[in-house]
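Every protein chain but one is kept in place in this view of the complex.
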Amino acid sequence: MRPGTALAGLLHLTSARQDKIDALLANEITAIALEKIQLSDGSMPIRYALAQIGGQMVPQIAARLLQNEAGGKGILIGGTVGVPPAEIIIIGAGVVGNCAAHGFLGLGAHVSVLDVSIDALQRIHNRHPSVVTMISNPVTIARACSYADVVVGAVLVPGERPPVLVTREIVRGMKPRSVIMDVSIDEGGCVETSRPTTHDYPTFIEEGVIHYCVPNMPGVVARTATHAYINAAFPFILQMANEGVETAIAKNPSIEHGVDTHQGNLVHLSRVVSIEMED
Amino acid sequence: MRPGTALAGLLHLTSARQDKIDALLANEITAIALEKIQLSDGSMPIRYALAQIGGQMVPQIAARLLQNEAGGKGILIGGTVGVPPAEIIIIGAGVVGNCAAHGFLGLGAHVSVLDVSIDALQRIHNRHPSVVTMISNPVTIARACSYADVVVGAVLVPGERPPVLVTREIVRGMKPRSVIMDVSIDEGGCVETSRPTTHDYPTFIEEGVIHYCVPNMPGVVARTATHAYINAAFPFILQMANEGVETAIAKNPSIEHGVDTHQGNLVHLSRVVSIEMED
Amino acid sequence: MRPGTALAGLLHLTSARQDKIDALLANEITAIALEKIQLSDGSMPIRYALAQIGGQMVPQIAARLLQNEAGGKGILIGGTVGVPPAEIIIIGAGVVGNCAAHGFLGLGAHVSVLDVSIDALQRIHNRHPSVVTMISNPVTIARACSYADVVVGAVLVPGERPPVLVTREIVRGMKPRSVIMDVSIDEGGCVETSRPTTHDYPTFIEEGVIHYCVPNMPGVVARTATHAYINAAFPFILQMANEGVETAIAKNPSIEHGVDTHQGNLVHLSRVVSIEMED
Amino acid sequence: MRPGTALAGLLHLTSARQDKIDALLANEITAIALEKIQLSDGSMPIRYALAQIGGQMVPQIAARLLQNEAGGKGILIGGTVGVPPAEIIIIGAGVVGNCAAHGFLGLGAHVSVLDVSIDALQRIHNRHPSVVTMISNPVTIARACSYADVVVGAVLVPGERPPVLVTREIVRGMKPRSVIMDVSIDEGGCVETSRPTTHDYPTFIEEGVIHYCVPNMPGVVARTATHAYINAAFPFILQMANEGVETAIAKNPSIEHGVDTHQGNLVHLSRVVSIEMED
Amino acid sequence: MRPGTALAGLLHLTSARQDKIDALLANEITAIALEKIQLSDGSMPIRYALAQIGGQMVPQIAARLLQNEAGGKGILIGGTVGVPPAEIIIIGAGVVGNCAAHGFLGLGAHVSVLDVSIDALQRIHNRHPSVVTMISNPVTIARACSYADVVVGAVLVPGERPPVLVTREIVRGMKPRSVIMDVSIDEGGCVETSRPTTHDYPTFIEEGVIHYCVPNMPGVVARTATHAYINAAFPFILQMANEGVETAIAKNPSIEHGVDTHQGNLVHLSRVVSIEMED
Partner (left out) sequence: MRPGTALAGLLHLTSARQDKIDALLANEITAIALEKIQLSDGSMPIRYALAQIGGQMVPQIAARLLQNEAGGKGILIGGTVGVPPAEIIIIGAGVVGNCAAHGFLGLGAHVSVLDVSIDALQRIHNRHPSVVTMISNPVTIARACSYADVVVGAVLVPGERPPVLVTREIVRGMKPRSVIMDVSIDEGGCVETSRPTTHDYPTFIEEGVIHYCVPNMPGVVARTATHAYINAAFPFILQMANEGVETAIAKNPSIEHGVDTHQGNLVHLSRVVSIEMED
């Protein structure tokens, strides 16, 4: 890339990608991480769109991980007549948790959602009255995980690595061949035993529990994800194209939030932010 | 097995399994195919239970086949906000078609069901008013397949190999990387280009379309399927255990329908039967 | 009553009411138990109407029995945001079980239904997909009762006293202050520890569990029950009024099924019959 | 209690509890009424949680008051096939009214809600499209009450005794044995003929109408209510425990709103506030 | 038409069309009224399809008749926030009544259905629990009509002119500018004041009430109706085409039911039959 040019995209620049950061700085590139664009009310439209897709994908991936040919328990998410459905525990009632719950219910599962915020639980309760809601704390998490067929880690804390809510001891107490999907793995994960995996080798077994910890889950529904991300980013891309990147950054604080590197200077690295469910 | 003993189970004895038939005959074994047990109203409870599970599995398998890491189009069944959902075409409105439609709707798809029977369409319409119903004929099938993301072949004709409803020419007219799931492959398939695959190598590409043609789909949710099948078969197993197999066959015509071989004689091979949706 | 006259009503004549039977016989009264009127397809329209009301009442009575001022656990059927709902176990998937399940779901409970008939479970599953269905046997009943907040006995067997499905040992394994409602108490009850109570003193405690065993539950919603029963009985009452009782009995086998005493002779006592859910 | 200590709980200190206030002042106790904790957006999380439970309880209590053994009309909330459901009139579309409407619909009632705020009606309409909404004024209230089986008074006005919306004359125009539940009785009531009752003697009859006016309705589902209230209060209790009460009051204006007495001084008595339905 | 040929179509030959009958007889035409084809279980597939469309059309026509520019009351079927919905009374719970109720509910109306059959009411209640069901008799009809905004006459009695259920006196008691739609007008009507109208002049006013009595309502959605009717008739048309009309009549009793004239002889005129809702 020619020095001095601008770059906009899903950058996900964290300290783990230092080489890429160095290159951007060396070439004095202005890099705008679209996923970090933030409106004045704190919402992040591009991130929201991708989190929504991630949440929608959780049920179909969980369904596969429960099939025996994939090493799973050999059960159907929704059970069938005379056979109870799978027990799903979702930790985190943000957009990922809401979308995952919606899909699991559509497949007939029994779904419980835990969160520290009673307001977040209220919102998911209003939307899906048949979901069981519980205040999240070490006791409720341990108890819920002990009977879960699938545990979904969907926790994000603004500006921080997510806390480790599911400890190794809790994992040890889970049923054999049950499934953990740590969707917060992009930001470090909220399960003690989780470590990033890939779409090629998505799972590993630890303490007898199947772990799925693939960052960037929307990557496997690339066509849908691309449309969704462009839809959300389009107004900002248009402004940058029409007015020039420098002007757009100067005039629109939402875009300014996305600037990672600016003419050779490091502005700020990607931080973790929570994605609340919009009403 | 000791000659003269009786055997009950999911036998699926067709002419393709001649060696197994020969062994049963040679050892004068009385073999009862539980899946062929048939009540006086023509319904087949064990078969029905397994067909229901097969239908429930279709959406989760289709979802995976649309992921790009599995070679698919990279789309999400339900689309997302601003991106339309997948178009699902189900040919056959029996129990497989009903259960598949139910799950696809739960994931947010747009679902159309074709059948030659207006009564079968009426039943699925009453249950799921948002499903589009169409009379099945070569014209409607060709038109529907042309815009489908997923085509599900769920057609069974009593006592016969299912007709080839989706011809190679129709397949040729489908969108690249769209998906065909031929659930009727157990009985020979209703798609000209389909041939049996396995859970290990479940798909192949023909005319640019991904084909999934695994017989015995419930096999990958073995635990749920076993419970369901035992639930349905239990009254008959109990009668055979309590009264002896010969007495049970003599007294209960439902069980008699399941007899494949009887004391060294071939009674009748497995036939194809339609599984209507019960109300 | 003048000897030789006819009497039609909800008679519920069982051997426990021998004095009433004697009086009918001594006075040569023709007594028609409307609840025993039976159509040629085996259905019993008046009984069905009353069973439906009984089933509808179960949730509101259970709700009260869980209130602490009535001696209960002090929980709300539907829980609330952050607090899980009550666990309801219904044994029997006939009309009582279906109507009870419908109301419990409306109040936000988590409902499981057990039955020996996979067909009956299929019907309730089609109607209420979020109900968990299980094949009923001693193992599943014991397990389900162990975590129940409310157990509803809704079992009827044609022509027999209902079997004792919930043994004293199972009751002993239930949670303290949980509730048993034995709706089959009219026919003898399906819970070992149950005995008839009255609307004035509806409950007793046995093995630490609150028992509600009031026969004739619709009696406390007398106005609704009377309308429902007259609605169902009206065609038969009309025929008796128009044609005379003797002619109506002779011409209409449905009415003939209801005759308890006929001109001084005992015809047949009330028998227990199952009330299947109509589609 | 040792002078100078702090006290936090559901205090409900009104002028009617002057003796308790005097004791708090004499002992220089800092008393924090958790139910008065108020966030910067005006919402009151603990009060909201309890109001929600109160609203959820209304339908099950109304159902019982309509039973004839409790002196009621002998009707079933949902009616039954061939018999129309009960007519429910709810005055006030806040959280109590919303939760009550939700439960009544679940039991099959026909529900109308009145409120002076078109916005509040819009919210309940969006959530429950089958609820009839009406602007509340003396004419609509009188007309609606005249055909009601149950009238629910669920009106709160910020900082004031609720207005008397249902006058004695309106009560006189109601059907015999119909039911009034004045949920706003905690703050003085919105029905002219209502006066506080107790869980032991919950009802009285005035103008031929059954009145239920028990303050603190959640008291009879104590276990659920306690969990809900602790869930909502926990973040504030934690802050007081971690930082000390004085610091917490000083730093957190939400907690400051809850202070009734502070080191021997009366801060402010409990006021009535409206609890809007959160989206 | 050449004498001796056969004719199949929607003939609706009644005594009012004597000239057409004479022509068929004179020309020795075999005329098959497709709408009279009847299966061995008594169901009539072509008639059913058209009755379903008729029922679906009722709500949209009623909506227009309530608009003031069409002479109506100027109200919206569903009301709006703060304004109650229209009151719809449907007399007859067959397929017309069911489909009409479904659409009215979709537009937000409050719907009551009356029928003499408790079984028919049970079916509509199972399908649409929010519909009020009432046993039909002169008292309930008069009371319901007195507060109706729209009355739908959807009554058919097998083999007979429908009874006059809504008398002139009942019509007189209806609200000014309310609407009567007599869908049974094809068979003579069930409203005393109704007389056939046309699509060009569809309404008249009698006793201050707007009457809509257009026979053959599906005629105005001709494209949908034609597809539906061909779908239902296709198997029979195919058989006649393949085997010849005479053979088809001889072999298939369902087709034989449709024969109006046969080689110069009058077989039987069209009779009225009830169209039950299929499950």
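A few remarks follow.
Here the chain labels run A, B, C, D and E in written order, and each chain numbers its own residues starting at 1.
The rule is short, and it goes like this: contacts are C-beta pairs under 8 Å (C-beta built on N, C-alpha and C of every residue); 3 or more make two chains touch, one makes a residue touch a chain.
Quick caveat, the model's predicted, so the values are computed rather than measured.
The chain that is not displayed touches the following shown chains in the complete assembly: A, B, D, E. Listed residues A:130, A:167, A:231 or A:252: the one in touch with the omitted chain is A:231. Across the entire complex, the residue among E:63, E:100 or E:114 in touch with the chain not shown is E:63. Checked against the full complex, the one of B:9, B:42 or B:129 touching the unshown chain is B:129. Hidden from this view is one chain, which touches chain B at 79, 81-85, 108, 110, 112, 118, 121-122, 125, 129-130, 132-135.
Those residues of chain A that touch the chain absent from the view are 45, 49, 102, 127, 231-232, 234, 278-279.
Mapped onto chain D, the footprint of the missing chain covers residues 118-119, 122-123, 126, 129, 135, 279.
Throughout what follows, only the chains that are shown with their structure count from here on.
Farthest chain from chain E (centres taken as the mean of C-alpha atoms): A.
Ranking all chains by how far their C-alpha centres lie from the centre of chain D, first place goes to B. Note on chain placement: the centre of chain A and the centre of chain D lie 39 Å apart, centres being C-alpha means. Counting partners per residue, chain A has 79, 81-83, 108, 118, 122, 129, 135 as the residues that reach two or more other chains. Contacting chain pairs in the structure are A-B, A-C, A-D, B-C, B-E, C-D, C-E, D-E.
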